[in-house]
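Removed: one protein chain of the complex. Kept in place: all other protein chains.
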Amino acid sequence: MAVRHFLSSLDFESAELAALVESALTLKHAGRGRGGLISGAPDLAGRVLALLFFNPSLRTRVSCESAMARMGGSTCQLSPGRDTWRFEDRPGVVMDGDTQEHVAELAPVLASMCDAVGIRKAELLTQDRASSASASYADLARDEFLQAFARHSEVPVINLESNSCHPCQGLADMLTLRELLEEPAGEPFVLSWAWHPKALPVATPHSQLLAAADSGMRITVLAPEGYGLAPDVVRQARERAEALGGSLVETQNPEAALKGARIVCAKSWGRLDAYGQSPEEARPADRLRGAWIIDEAKMARTDGARFMHCLPVRRGVVATSGVLDSPLSAVVQQAENRLWSTTALLADRLGG
Amino acid sequence: MAVRHFLSSLDFESAELAALVESALTLKHAGRGRGGLISGAPDLAGRVLALLFFNPSLRTRVSCESAMARMGGSTCQLSPGRDTWRFEDRPGVVMDGDTQEHVAELAPVLASMCDAVGIRKAELLTQDRASSASASYADLARDEFLQAFARHSEVPVINLESNSCHPCQGLADMLTLRELLEEPAGEPFVLSWAWHPKALPVATPHSQLLAAADSGMRITVLAPEGYGLAPDVVRQARERAEALGGSLVETQNPEAALKGARIVCAKSWGRLDAYGQSPEEARPADRLRGAWIIDEAKMARTDGARFMHCLPVRRGVVATSGVLDSPLSAVVQQAENRLWSTTALLADRLGG
Partner (left out) sequence: MAVRHFLSSLDFESAELAALVESALTLKHAGRGRGGLISGAPDLAGRVLALLFFNPSLRTRVSCESAMARMGGSTCQLSPGRDTWRFEDRPGVVMDGDTQEHVAELAPVLASMCDAVGIRKAELLTQDRASSASASYADLARDEFLQAFARHSEVPVINLESNSCHPCQGLADMLTLRELLEEPAGEPFVLSWAWHPKALPVATPHSQLLAAADSGMRITVLAPEGYGLAPDVVRQARERAEALGGSLVETQNPEAALKGARIVCAKSWGRLDAYGQSPEEARPADRLRGAWIIDEAKMARTDGARFMHCLPVRRGVVATSGVLDSPLSAVVQQAENRLWSTTALLADRLGG
């Protein structure tokens, strides 16, 4: 029986993801507001989740650790390049440079000591590895380290954000959509680009788009010219949405996008054609700043939409404090759902 | 019911602190010298204490982790700026600088995933953030990040050392005074300044002063001219000591201070009026060095006083090896008591 990794939501049917969301809801109802082990969750005593963070993390790190702890399990944190050696993923390479260990050894070794491995490796998130910034999006999106690791691992590998996608965020957002709208299928969802002082990765908006698609929503992607998401992801999101009765359109026109919206999910991301530049070089043009913040005026043009953002969010830049502090904001609920969706995922993978 | 943080010992009655000390004694007797779960302590399985260390730590980190482990719980370590994003605490600020997440999101998110949050954030402890050193003591002592976090958190927040105080050290020292003297009320306690090659924070001496005050001791603060502790802390310590039959005087005269002392607690700290300078710039004058070390001659002038220091201690600088290696030294007992007092505190906050 092949091991079931969790590398991209595209590896799963919409119905499989929906089943995980229902499991997360059950665990949340059992565990929320009560400390301690979650009633009804599997007992993971003695189980170890290794976490390889090549980049900083807050919600992802804490949700993984807390999820394991609340089922009795443990985590083991590794920060490559600081706590450990530097890794190689190219096959057949002569390793006389600055990499010290090949994923062909790393992956089976970790798999022999741990029950699952979570990996965050997203070049654009890494501030101190300028060399990586020279790669194109097409190159980075192959996520070669992650894919090579998964091929060599006999235990489940969880993608904690790669260059192409952030499926744990997507799963949490499916749970939030399910909670906010009860039956999200057919409801209008806007993924709105926002200005940001640095170019950010597209992994999260990709997975947020797919979350709305796997929920069967009527999706509008609202972004300025040149800021389209990866065409193959948009195409697959459209197909998934349509298969569930939803739809997907792209627009640069906020008027059309916001009218009637039930959800506004804000996110900044960088131009795909600027992935070879540093986050500062690829900084979005200042002229976009004023027009692309989510403020009270924009929210007023929706159908009482709830506001979503994956966090961290720059107040006064991506969204106003007025929006973030209003009862329409679901950002804390959304972040908390990282805990419950990850708990459901780990329960499924490790609790058998 | 409002959540009960542990931000400063001044938020509690002396009797409440004394009750925690008695609980710590009970736990110590049950757990000391026996490995494993502490008999009689609450079962914290599945409970998670998040630890936010903006500054290095040894005793604090290990005592928190060990305390949770010995009650079956877990900890989750976060090192802001390295493992996570940089945080903002100013209300209403437009976040287009180098902070990426506001405490208004951070605190409720962590509170949704964890059962309590410990925070160490003390600007003068941080070697690599020169910018912070430009603030005055009055500004720093507001502990704005800690206070803002606590306002936004629905789970208990534990101060693991801020600019103004270090209440976990204070609680441990109350336990040590209780052990060393059995009935410390009315006994003479000397808090003696010591020379050090860098200016150190006042948080720890503040909490040590308050520990003696909440124990009702006859306190002498012995320090050279210009090295007075914060007047409002000294005033409150005096009031608390006097309410329990003790007293508080300040002096620059070692003769008067040491005579009859039962406890000599040594600590170096920087001038309050030099908090705007770097620790090296604010280095105490070399002429103070010889006169302000705690040596065997000074200890001989006391009434067989026991020697206390919070650690880490620079041997041959703050105190002689002769004092530290003598049977009068209680520094290891004092450090071990960090474990038992923190165990009592966490049992109280999380074991309900």
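Per-chain residue numbering starts at 1, and chain names A and B are given in the order in which the chains are listed.
The rule is short, and it goes like this: a contact is a pair of C-beta atoms (placed from the backbone, for glycine too) under 8 Å apart; a residue touches a chain by one contact, two chains touch by 3 or more.
Worth saying up front: this structure is predicted, and the values here are computed from it rather than measured.
*Asks:* Which listed residue (A:M95, A:A243 or A:A291) would be found touching the missing chain in the intact complex?
*Replies:* Checking the options A:M95, A:A243 or A:A291, the one contacting the hidden chain is A:M95.
*Asks:* Which one, B:V93, B:L244, B:A274 or B:V317, makes contact with the chain that was left out?
*Replies:* Checking each option in B:V93, B:L244, B:A274 or B:V317, the one touching the absent chain turns out to be B:V317.
*Asks:* Where does chain A touch the missing chain, residue by residue?
*Replies:* 43-48, 50, 73-74, 76-78, 82-85, 88, 92-96, 100-102, 104-106, 108-110, 112-115, 350
*Asks:* If the missing chain were put back, which residues of chain B would it touch?
*Replies:* With respect to the unshown chain, the touching residues of chain B are 35-38, 53, 56-59, 61-63, 65-66, 69-72, 74, 77, 79, 197, 311-317, 321, 324-325, 331-332, 335-336, 338-339.
Convention: only the chains that are shown with their structure count from here on.
*Asks:* Can you check how far apart chain A and chain B are, centre to centre, with Cα atoms defining each centre and the answer in Å?
*Replies:* Using C-alpha averages as centres, the distance is 39 Å.
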